[in-house]
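All protein chains but one are shown in place.
Letters are used for the chains, namely A, B and C, taken in the order the chains are written, and counting of residues starts over at 1 for each.
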């Protein structure tokens, strides 16, 4: 019996103690008509050897590719130590640290994670993760609206990932929140300071934005703050090794309080989570101390034990669903604990200098690739202004067709923008992280040159 | 500086304490003419990302194969838990448990291993491993000669792996030991009871032998014992789930003492070590209590601590080189600790029933494959008698040529015996373990049929 | 133990993880760049490995301890699920890589969908929700979408029993509903009279866990279902306790319209110190169009993710991709290793273990919350009598269990049972382990009489002693900063 240790003799002894004649009797409180027969449609058991062969075959089927897709998920080197450590049973098979004294490992690690994320984003506090970047943005929107108290209008630029915007809409749909999308400047691919004069609760500012372009975060922050709204920074944490942290966006505010975004959120994947077809990744969320009681998700605090020694425990749980129920800041319960454990180990291994270098090389590689591709006939860089580690090029023919051609050469050439942004024409979003060598960039360039030199098929 | 944590400030502080002006000064006792310049011929450092890419490329280059080679290394399913557990840092990065109190993990595990191996082979005690099966056989020969005291002649059948025989010769070469090779019966592929009437120290009995055939272990054991010689069993531990253990070979001896082999040895790889191009595997060695002081290698014993609780420690070290020096039973020091840790976890997961089933399926698969192949024109099974999970078939053309053809179809078809045993003609040794499905056997059979149906190339 | 930051030395780094150079960023506007240095530790690779290895040893976990945390289904997480889901090819695949490059992966997900449909008795499933609570969200949002699609927009309430997990009312609120809580009767069933009183035209639906978090099977489920359906509402099944009936009772057959499944419970995916989980949501026929996106569609060899074009009436997306892919792979592998028969066995033996443990504890003198009922896969012990006698609370008792090498059961949930321990042994634990746990429970009960202080001040053998929760909440210390080192043990 896979994973069930009982022997017939034990079962008999246990039934005897229970006073039940047989195993079926244990279900005797369930209305008999509800109990079904064994399900013949389900497959028969495979032993570990068989499933191992099956999964090896499946993964072999999917091949190895040279990947230039970014668009919200980034291929980075993950040190071997990261997942070797976090898949240790003590982390992997523990649950939420409800018994603090028996969970100091997870708890201290989360406290360290909170510290790192708060510092990286330049804000005061961090929670212990949400599901992913898109849903975390939705939670940030809800949080800002709760904090603002007056308006339920939220401004989200079109330079935020379309899929993130869709997710926000799904999740905030039933709370009377009005999501207003802000247009972008077709020349720079960034969000101009809006003309909007209505009251609103929050402005979301992506940095870098979905096109890889750098927004005028200072101007946007100051504009929103001047109107009494909260600023939600949507950032790629990998870039924060070199880009100005949300906590420092904009001017210091008149009252002398620090300026900066009020909330920062985003996808934690670049910090140590494998692409893994999209998950598990995690959403991070940091904010100013003043907002902490509006924050969804778990928080770990440092405290003292009966001997006065430091120890760690879940805290401020009065915000959470298991205490607050219908009045909780969110319904979230399980989060992405193991992935933030990986991130914590990842950030420890990289340190400030590693993060800086990785980010700088991603930037340099994408710049170099963009330049090389743009030099080809039929290709041009779409936006002016600064981009970080993604950029948009325009092709002389449908992107899907070109990507198909690149696939023949083992290359995944980028993300086709024409579905989400038809106004941009044959626009391709590409990304070359630190994992790409000069030879990889050349290979891409040469293959694309080859494809574009062919007659265009209908 | 890869893996070196020092900062310039720390280096300066440390030099100050030492009282050395600079780092070079630390080498000032080394004759200056011995110190060379930096070595330009060595490659420059790769960071982890780069070496990761390189090794992934290398492993991809080597491909995936359907393997029917055995000949001393056997493809078995290894439960995922095995190497996930033993590569935990606490096992992986510990050394020989010299400080027993700080090494109870490794020590208790070895004690468990010793118990399992002793029981599996039907003998009294086991050491904590030797390097591999071939070198362990050499150590067993030396041990038997020491124990016998009179003769230095050792009989080794030709049905022992040629490479094992070669290894024994290398290792015992300088101790005046005469190795006599015993012929095999060309009909059964097994070793007849010898005619040899001279005194000898020990007889090696392989079971199954290199051809996969089962030897008359009882007859051979009794014959050797009747002549006052020791019996060294050379066994595949995986088969001992179903084959008679060495400790029970032959008749009980007249004095009422148990019969059976005096020493058992062999390659531990089938019990949880990956093929891994040949290593690290390990040699096991078990024997009767009476011989324990002749045994090479480490031994763990159970004892008590100051409170009377059970604990484990290295023991009987007076046999070993670090105490006994030139008079030690062997020069072995580092052994194959991590691999026996894997074996111990492996045996625990399989248990007696698992071992039995795996062995029985290996046997059935090889039988089925042999039968299917033998039914092809141009193929016949070479030996009569019983074989276990390897068998020899004779082809109508050179084996190398056929193996080459099978490789085109992604199949490694077996081990070519014609180099080591030219007298057997076009003989191929094949092995189908439990990892092979019926479809795999069919694939092999069909491919071979295809190859053999072609005209023979010169 | 020191914090990783306390190992930091300016200028140190884990060099093998460093790119060789820092590339120039001078093409970027100065004012968009970072000036200060983030507070990440500057440590060596050995520092990191040693710190987090040592830290890990300060956790209880399934791999090291019996972990009978009620409602959480802390069963053995097979190691093969981890290693196979982490094969390099699976890890390297980008979510936006074309479906053609992911047939191996998508086939696995598609087959998982089929398995989940089968065991729930529903018509279709979406794997998108990333935990149980998000599955609940999707479910209640679909209930709303269904009512809306019929123009039935006056329904404003979701009914939730008082025993429900906090995620249920919280979810209903997130979906804009008012929560109507209903009480539980003495046998742990829903109080039907109370239910009758709150059901009406304003009822959008009812959320129910069955077996409930009280550890008993709701026997009147069919009556309840018809009451709700009769009033025009829909039934939501919180599948957190599916482990108890897997392969025996299909939520669809009980009359439920929507269900989420906690793969990190019933399907043995790891809990990872808090997550990731996965909460696929399955629905009956009428709700299929509303399922969240994406779902795996297509046919063998040509599977792909269905999107807004395929499913225009979907409630939409819940995440940037399609849920916790790696968790889904683990669940799939687990399901295939168990097969149909094995999945059915899960409920049988989880129930056996719970009833055995319950019987043993009852015989040892512990009070059960529902002594007349069968346990499902879990059950409740109440220590109220002990508390009244000795002042020792369920929390004290729980802490003392840690000293005996057992993770504590869930405490103070469900809230309606005073001083409760919700105990869920799961099917993967052996009789010997359960017996050892009973022995510890008995020993502590004796200590409670003989040496109450010992229990009240527990734990005594863990890396820290009892932690001050009040201080943690009053003076929140949520992030570290330089100079804030404190007593180390």
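In this section, contacts are C-beta pairs under 8 Å (C-beta built on N, C-alpha and C of every residue); 3 or more make two chains touch, one makes a residue touch a chain.
Nothing here was measured: the structure is a model prediction, and the numbers come from that model.
Counted over the whole complex, the shown chains touched by the missing one are A, B, C. Looking at B:192, B:280, B:398 or B:425, the residue that reaches the missing chain in the full complex is B:280. Screening B:180, B:349, B:372 or B:449 for touch with the missing chain picks out B:349.
For the options B:23, B:150, B:226 or B:375, the residue in contact with the chain missing from this view is B:23. One chain of the complex is left out; on chain A, the residues touching it are 1-10, 47-49, 56, 79-81, 84-85, 89-90. Across the interface with the omitted chain, chain C contributes residues 7, 9, 12, 16, 44-47, 49-50, 53-54, 57, 62-65, 76, 78-80, 87-88, 337, 428-430, 432.
Assume only the chains that are shown with their structure count from here on.
The chain pair A-C and the chain pair B-C differ in C-beta contact count, and the higher one is A-C. The geometric centre of chain A is 48 Å away from that of chain B, both derived from CA atoms.
Averaging C-alpha coordinates per chain places the centre of chain B 46 Å away from that of chain C. In chain C, 12, 16-19, 43, 45, 47, 49, 53, 78, 80, 82, 84, 88 are the positions where the chain touches two or more neighbouring chains simultaneously. With touch defined as above, residues shared between interfaces to two or more other chains in chain A number as follows: 48, 52, 60, 64, 77, 79, 87-88, 434.
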